[in-house]
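Before we start, here is the structure in question, set down as structure tokens.
The complex is shown incomplete by one protein chain, all other protein chains being positioned as in the whole.
So, chain A:
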Amino acid sequence: MRQLLFTGFNAFGQHEFVNSPHDECAASAGFREISAHDRGNNNTKNQCTISFAWRYTAYALGRKLSLRGLLETEPGECVEVEAPGEIKALAAGDSHCLVLLCTGELYKIQPKLEATLQAIRLENPPRPSTATKRTIFGAVKASAPPSIEHIACGTNINVAVNSENAVYSIPSCLHQFPDRQWRVQQLECGHEHALLLNGNGDVYTWGNGLRGQLGQVALCVEETPQLIESLAGIKITGIAAGGWHSAAISAFGDLYTWGLNCSGQLGMRVMKPNGLQKEPTVYPLPQLHDLPDCCCCSSKESGAKDTDVCEPLKVFAGSRHTLLIRRCGRLWASGWCIHGQLGKQLCEQNFLDAFQALHRFGADPDVVNVLCGPWATLLMVRQKESVSTDDPISSRC
């Protein structure tokens, strides 16, 4: 059982609010519970995969896929489709939504009323001949064809990675990582750039880097994945891609952000000598953050205090906002908040220019995962009455 708490842009009826007993707690922080249209089946309640685009949201559970929002003429339009197999992941973009099945097959669907799934055929990556595997008797081992494992899309970019670490700019193969010892852990897209995290903790970026999104010294467009040199040697455990910015968290609990800081999304408050904020600012190289002490620290029992800094564990990003989960479970955020992206307004301005704790919930929720839409934030909360096992579904922005 999980609960979905939403805040942000919902002008097109993408999300249907429900009244729940928990509503009051969430409402104090500006969040409201939404339902995920899975017919209220308690065993699977809200276990769906979700992906946000600006004008619609895609939900999938099992083989069922639904798109809700402004699809043609009116808000609140909805289309439901059944996929040929169980859906593993979604990536919703402006003009289409990518749908990945558990079998590794890839489909796309246009957000309109008469929508149908269309299969996407990917180009074969160049395969080195030496890769032929043989059994100990010398017979050629029939290896399973590689399947697509990760997908992501932005405004001008659609990417996929397969089980043999071939990277696609759908439908053509961009790059084949020669190294197959590691697996891809995470793949994220901004409006026009992509980030990839591998099992070694290395981060690769490609796409449009003219606003510093790529974490590289030069502001330019990179066609193929490039290692972020300045993070090499630091084991990264989580990444996030905002519209024109990126973020990463290391195994040491350090937070890095880079890219465009036009609405405070990097959480870097930079003043000019005259006291005015410097704007607009681009930080092309990852900036290490020194986060303020978490408010939970003061209430900690003495003893473990010295070593116990409440480090950020996970990072998420929307078009112009960034969210952190710190170890105590509290949410911190920075960036644009005019559409309610960060819940209840924390300041009079349209954005936060430094990381701050979000408003306290009545009772702090057990946030399992966060999903950022372009102008929205969705918390996936474990409901306390019935403690379930770990959340098997991971939804990505």
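Here are some notes:
Rule of thumb we're sticking to: contacts are C-beta pairs under 8 Å (C-beta built on N, C-alpha and C of every residue); 3 or more make two chains touch, one makes a residue touch a chain; residues count from 1.
Here, contacts and distances are computed from a predicted model.
A chain of the complex is left out here; the name its UniProt entry carries, from "Aminomethyltransferase", "Eukaryotic translation elongation factor 1 beta 2", "E2 ubiquitin-conjugating enzyme" or "Blast:Lysine-specific demethylase 8", is "Blast:Lysine-specific demethylase 8". For the options A:G30, A:G93 or A:G212, the residue in contact with the chain missing from this view is A:G212. The chain that is not drawn here is touched, among residues A:C102, A:A119, A:C220 or A:A251, by A:C220.
Residue in contact with the omitted chain (choice from A:Q14, A:S246, A:S319 or A:S334): A:S319. The omitted chain makes contact with chain A at the following residues, 9, 11-12, 54-55, 70, 72-75, 155-156, 191-192, 208, 210-212, 217-220, 230, 243-244, 272-274, 278-287, 319, 338-339, 374-375.
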